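Here the complex is missing a single protein chain, while all its other protein chains stay put.
Our next item is chain A:
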């Protein structure tokens, strides 16, 4: 526990960190190796100064290297934020009277400082803030601008001359938020509140034995691993011959004891274990429709080609690279290479030890612009290992006692076709939560569950999330809102009669 809470609070050598530039302009995952570097502003900087800094620490660029600074305070940031995000039609509520943009002329003579002046300040080691202040002091138009334009000016100059970054622990919540903005198809268009609900609905906690079907890049698996903190087990089940990638699990800083609790198994291994157990008469249950499929040996109804509908939603390709392979174990560690929706390229000058791991996730800003500053690096071969193969004892234990919960995020498959195979693997009274981006497949699945009387407390829920800006005289919902976080079908399995 000691080791674990420590890892939670301080970025250590080898830790993955989430780097937040200029308060949300750009998010990047990086791995803190001694040789790691990252592009900040226009220069590549070593990430070494980040090692051993507590999460939440802020840094800025001074003479080409990162130097720790006190984290910028929201009092200042909030002002900037508000000014940049004015209420509709730019009616700032407390704009001093008579100040507007009517006399603003852009003739490039407003700034009295020359480029040389600025360069001199930089070599004199002035902080970014000093430079921005000097620019403002020497601007003849600044004081006639509206508060909105002033802040825009300040922010632009600050980004150029004083970029700062804050390091964050890559938690599932933050990873989900980053993916939801940059590459939502990779996570099946789930939102952080959707994942949160699923964890609750699935009764995920220490000592649970959770069955997870994760075709959302490891988001669900990561969320479960994090919530269970090394107690209990997570069985990540897949149906194609080659398991889908769980990259997101690799972004967490898992302790060995946590990583050790993740198992990967194919659906056929589980169902044949169940069939063996059934034959011994220990568990007498099989859903009327599912049993025939459940006892066949391979991918069952879950053949890739049969399920290639709905491709316009962007989920196609999630599993396309799945090629049959004899050796599951090897694949699990190689899979991290695929499935990033962001262009990656090698760092220049990086030796084999690889600068940073993971990918860059530029994030849309309030006004909807996206910073496309991609500079991600090759993965480190030491990436956290996740997903070992269960031994036969684990398997027979699960089959005998059942899992305590089921979470499913498999946008490509018909929910009912999977549910009827997986539900018999739950112990009675265990809850399940099945995610889908569309409502209809869940409605079908819910109807089948109602008719077959396999579960009670059946419900489809749709999470809804809205963020607000709260500032004096400027409180309103955010302009941007992710309109859908999908749907969750939930219920509690009951004992067969």
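Side notes on the structure shown:
Following the convention adopted for this analysis, a contact is a pair of C-beta atoms (placed from the backbone, for glycine too) under 8 Å apart; a residue touches a chain by one contact, two chains touch by 3 or more; residues count from 1.
The rule is simple: contacts and distances are computed from a predicted model.
Chain not shown in the complex: UniProt lists it as "tRNA (adenine(58)-N(1))-methyltransferase", one of "Kinase binding protein CGI-121", "Rab5-like protein ypt51", "Rab proteins geranylgeranyltransferase" or "tRNA (adenine(58)-N(1))-methyltransferase".
Only one of the listed residues, A:147, A:183, A:460 or A:479, touches the absent chain: A:460. For the options A:208, A:273, A:407 or A:434, the residue in contact with the chain missing from this view is A:208. Shown as candidates are A:16, A:37, A:57 or A:271; the residue that touches the absent chain is A:57. As for the chain not pictured, it touches chain A at residues 1, 4-5, 9, 54-58, 70-75, 78, 169, 171-173, 192-193, 195-197, 199-201, 203, 205-209, 223, 226-232, 397, 401, 404, 427-431, 439-440, 442-444, 446-447, 450, 456-472, 475, 487, 492-495, 497.
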